[in-house]
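Note that this complex is displayed minus one protein chain, with the remaining chains in position.
Which chain is which? They are A, B and C, in the order written, and residues in each are numbered from 1.
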Amino acid sequence: MMRLPVSALIGLCLTTAYFAAALLAPLIAPFGVAEIVGQSWEPASAQFWLGTDSIGRDLLSRMIWGGRTTIFVAAAATALSFGLGSVLGFFAAVRGGWVDQVLSRLVDLLMSIPSLISALVVLSVVPVTIPVLILVMGILDSTRVFRLARAVAVDIAVMDYVEAVRLRGEKQGWIIFREILPNALSPLVAEMGLRFIFAVLFISTLSFLGLGVQPPMADWGGIVKENKEGIVYGIPAALVPALAIATLAISVNLVADWVLDRTTSLKGGRNAR
Amino acid sequence: MPDSAVAENLLEIRDLVLEATSYPPGEPPKNVTLVHGVSLCLQKGKVLGLIGESGAGKSTIGLSAMAYGRGGVRITGGQVIVNGRDILKAGARGLRSLRGKEVTYVAQSAAAAFNPAKPLMGQVIETTLASGQIGRAEAEARAVDLFRQLGLPDPETIGTRFPHQVSGGQLQRVMTAMALCPKPDLVIFDEPTTALDVTTQIDVLAAIKRAIRETGVAALYITHDLAVVAQVADDIMVLRHGRTVEYGPCKQVIEAPQEEYTRALVSVRSIDHVEKAEAPPLLSIQNVTARYKGTGFDVLKNVSVDLPPGQTLAIVGESGSGKSTLARVITGLLPATRGHIRFDGRDLSPDLTGRTRDDLRELQMIYQMADVAMNPRQTVETIIGRPLEFYFGLRGEAKRKRVQELLDQIEMGHGFADRYPAELSGGQKQRVCIARALAAKPKLIICDEVTSALDPLVADGILKLLLNLQAEEGVAYLFITHDLATVRAIADRIAVMFKGQVQRYGSKTDVLSPPFDDYTDLLLSSVPEMRLGWLEEVLAHRRMASAGN
Amino acid sequence: MTLHPVARLAAQRIALGLLLLFAASVLIFLGTQILPGDVAQAILGRSATQQSLATLREQLGLNEPALTRYFSWLAGVLHGDLGIALSNGQPIAPALAKRLGNTLFLAGAAAVIAVPLAILLGLISVRYLNRWPDRLISAVTLATISVPEFLLGYIVIFFLAVQYQFLPSLSTVYDGMSFGARLHAIGLPVIVLVLAVLGHMMRMTRAAILNVMQSAYVETAELKGLRPFAIIAKHALPNAVAPVVNVVMLNLAYLVVGVVVVEVVFVYPGMGQYLVDHVAKRDVPVVQACGLVFAAVYIGLNLVADIVSILANPRLRHPR
Partner (left out) sequence: MNDDLAKLLAFVDKGGLGRRAFLGRTAAFGLTAALGTTLLPQGLKAQEAKKGGVVKLGLQGGESTDTLDPGLANAPAKNNVVRQWGDTIVEVAPDKALVPRLAESFEGSADSVTWTFRIRKGVKFHDGSEMTPEDVAATYRRHSDENSKSGAFGIMEGIKEITVDGDNVVITLKSGNSDLPYLLADYHLQIQPKGGMDNPDAGIGTGPYKLVSFEPGLRYVFERFADHWDPARGHYDGVEVLVINDTTARTAALQSGQVHAINRVDPKVAKLLSRAPGVQVKSIPGPGHYVFIMQVDKPPFDNKELRLALKYAINRQEMVDKILDGFGTVGNDFPINASYPLFDESLPQREFSLEKAAEHYKASGHDGSPIELYVAEGAFPGAVDAAALFQASAQQAGIPLEVMRVPDDGYWADVWNVKPFCASYWSGRPVQDQMYSVPYLSNAEWNDTRFRNQEFDDLIIAARAELDEAKRKEMYSQAAMILREEGGVIVPMFNDSVDAISEGIAGWIDDPQMELMNGFLTQKTWFA
């Protein structure tokens, strides 16, 4: 195993911890997500490790369940945006012609409106549920993935080794999956880290504005909103979720930077840093 | 060390050691020594040629004369004495007063070396003004003189133009003027003509030689082309892997090289191949005309050439002559607008998609830049093996055996099978491409400038390999190049192309013997030959020719 | 009269920009009209009576075909009439205009600080590449781009307003306010916005400048023995203008997002809060109007970036 730089090590540990907590939420959360167990804003105690929130729910359980929602929605949205964005991006790069034109112009159009604004416009007419949030975030973010995937694929498609393979008479399937994809993967993987962070911040912002995850369900952004009165007094119920968002984003960032370094150096000598 | 005259040394380098840090993928970075204790000296007005293959350290040594480490190179040993003082000890201010005033630099690619956002004149006189000796008007006058001296068209106004408004050859001369403007003691020429077409290279070379003689400036001339340095240098140092192989006067090194490696460099151009006789064509290109989509003009204008089986047709021409376009037309990547191509007795469909699997198998292609011609994520075995799978359906053990045969054919050990392209040298990469082409058992291989990116000795090896393979397999080559020495080494028939038209076509001997049409004469006479005084001859010949008509 | 190529290019870009804005208006209108689910039901809630649903549908004109509704809406927009807000029956345009002014004032103030600061930090970190200033700046920017804007907001309120009372935590601006008082009032939200945008902009500016600093002509300048500052000012910066301008405009998207959140945190009467409130109230006409204005501002800024980068490119300014 490569000797990890310390920053990547910290990043990796924190990220795995958060994802593990999200997966095992039902097992490790001491109370239910909306179970009212104590007084409002009780300080941390043996019974409630992080104290309670504005109406007496155990903050630790709510953080674990909230983390599960935030990470699940962000991961699902990123997966959707990557699936959609990269497949269309590759297809446009390899097919070229009017397919490429239509898709690229549509993406330009979608990106001409800042993503938060488009999300708000859409959320004003459809019932705000988790699947809708994932769909909206996924589609809006896939435009950026499309642009990256298409750019990377176009760079590769003009390479001589792709032309040599076309001269041999290979079909498009072979070209995309055996020639382009292996080389396009490393920049995309690094970008996935950044897109995930964007998704985490995006869903938290939506929930903070009251338009993301609706109560009694909770995600970190929502918990901050519920307890925002206490934030100026340093009440943990408001600070802890916000810090959780920040630490998750920073740790994924560290891992993504490390992945970017390692993959570019592996890309066959041409260190495209 | 040559017994230099008593004249005090302008530049003296003693036991120079240069190091750099390399970052191999996956391993911790480690230190690498590039130059192991090189020593040289240079008097005022003299020219020292530094010659060697890429990676020999010639550019880094040149730059050390300005105490400048490019890309993380560090000077870790030895002394560099300019005008009697060791510049390695000089602080940042000392170096600033040295660079651009006592010692100046001419880069390989002048186009990239000029600031695109500023007119030329400002950049040329920038250091002269900074040194404060003379005012702007006087400096501009000096620059215009230099422009005229270097043979630039309309010297008074060229200074007002931007770099992108001037040709590559002209920019190279403007950069020389920039280097000479502050009246330096030493100018470092770092492969000034390598990036130019062979015809423009002659003029720039002549201009530089004249400028050095007239200004009496000392010069370090760095190049990988021994023939070129022979025309310019007083002394020559041959370098290999950061060590001095031979160091002596130009005449001695060229005409009586002591070291084995120098002798190989001198004789590299001497392969001569006996041409084969006339025969019915394997490939016949009839009146082919082609144009790129969306452009208004024809890149190829009714080209007609034939290539008999087992022979080599060389397509010679400078950049923009349409030789690469011809290759794309033959492979079907760019369908011809008029004319047709007959191959092995049958008509090839102009478009790649219309061709049968055999059409595609019998016609293979090898590219100039080998490291982008192979998928970095596939091993050598996969690269060579895929055509066997695709065309002949070979699998498993049979395929592996055939790959080993091919590796033997290209004189590479079986151990290379599971290596990645990134781990191979330039020559080895090109050999694997050749093996990949051979795997299809083709009748014709199109070679597009396959040796121009390689060092002379390595290129020589590839040409010899191609000739042996032609003898063994009877495969025909369509060899595209701008280097006439290569043409002499390999061609049976030659087609000289100029602006999309075949200027001259026939067997090698016919094409290469006079009388020549003007363009071919210019082209042939521009290729430097490995003897002193060749440059003066060609210039005299041209002056006579232009005086004549 | 052959236009100077740069002018022709600029005209092309402006035409493209207008086309994009038109297409964006179609997207926004369709986005709110044809999505699944009954718009009237979504607005009035489940327990609304059939009769009230019918009147609302009539008022929204939902019964007419989408196309005619779009063109009547567009005609209105072109005459500056953005329609009537559902929730309070007031015309949208006047309220929106005042709030747009406030938002532009806030975003402008933040941009005026963030852009030079980002370029300066970019230069410093390139100047001291991989040394402690560069590492420190990179670490700080990594933190600011990972922290959600609302956390930045509350931290700033806690320290600068409550703890040390430098700046007011309340950023209400009203008509009679002097310019100085207005700046004082939006002190905190501008700080938060600058922090939110600075990280992204700095990272990209550093990359753009680094790219220019590693070019051949900068090495030539160094080999000409010029002082480091002269190299940067005379050779690096003129060529860095185009890429940096693009980077700056690219990051204005973060500014737009940041403005919305900051307005909610600081209760600033801007368009962001206006949009968020009316999305919650499902007031479709207001959401359409705000969406369109945001898109128009954003497309306009990208247009400016395009034109500036064309002007900064010597090849285009002085054709062959």
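In this text, contacts are C-beta pairs under 8 Å (C-beta built on N, C-alpha and C of every residue); 3 or more make two chains touch, one makes a residue touch a chain.
Nothing here was measured: the structure is a model prediction, and the numbers come from that model.
A.B. asks: With touch as defined up top, name the shown chains that contact the chain not shown.
C.D. replies: Those shown chains that the absent chain touches are A, C.
A.B. asks: Out of C:12, C:59, C:72 or C:90, which residue would touch the omitted chain in the full complex?
C.D. replies: Among C:12, C:59, C:72 or C:90, only C:90 touches the chain that is not shown.
A.B. asks: In the full complex, which residues of subunit C touch the absent chain?
C.D. replies: Counting only subunit C, the missing chain is touched by 45-47, 49, 87-88, 90, 95, 157, 161-162, 165, 168-170, 172, 174-176, 266-267, 269, 276-277, 280-281.
A.B. asks: If the missing chain were put back, which residues of subunit A would it touch?
C.D. replies: The missing chain touches subunit A at positions 34, 36, 39-41, 54-56, 210, 214-216, 226, 228-233, 235.
By definition in this document, only the chains that are shown with their structure count from here on.
A.B. asks: Which of line, ring, star, complete and other names the graph you get from chains that touch?
C.D. replies: Basically all the chains touch each other, so complete.
A.B. asks: Please name the chain that ends up farthest from subunit A once chain centres are defined by their CA atoms averaged.
C.D. replies: For subunit A, the chain whose C-alpha mean is farthest off is B.
A.B. asks: Based only on mean CA positions, could you tell me how far subunit B sits from subunit C in angstrom?
C.D. replies: About 50 Å separates the centre of subunit B from that of subunit C.
A.B. asks: Listing for subunit A: what residues touch at least two other chains?
C.D. replies: none
A.B. asks: Which subunit B residues qualify as touching subunit A in the complex?
C.D. replies: 23, 25-26, 28, 331, 333, 352, 355, 357, 360, 364-365, 367, 369, 371-377, 386-387, 390, 420-422, 436, 440
A.B. asks: Which residues of subunit C touch subunit B once you look at their complex with the stated criterion?
C.D. replies: My answer: residues 215-217, 219-227, 234-235, 238-239, 312, 314-315, 318, 320.
A.B. asks: Of all residues in subunit A, which touch subunit B in the complex?
C.D. replies: 2-3, 159-161, 163-164, 166-170, 179, 182-183, 262, 265-271
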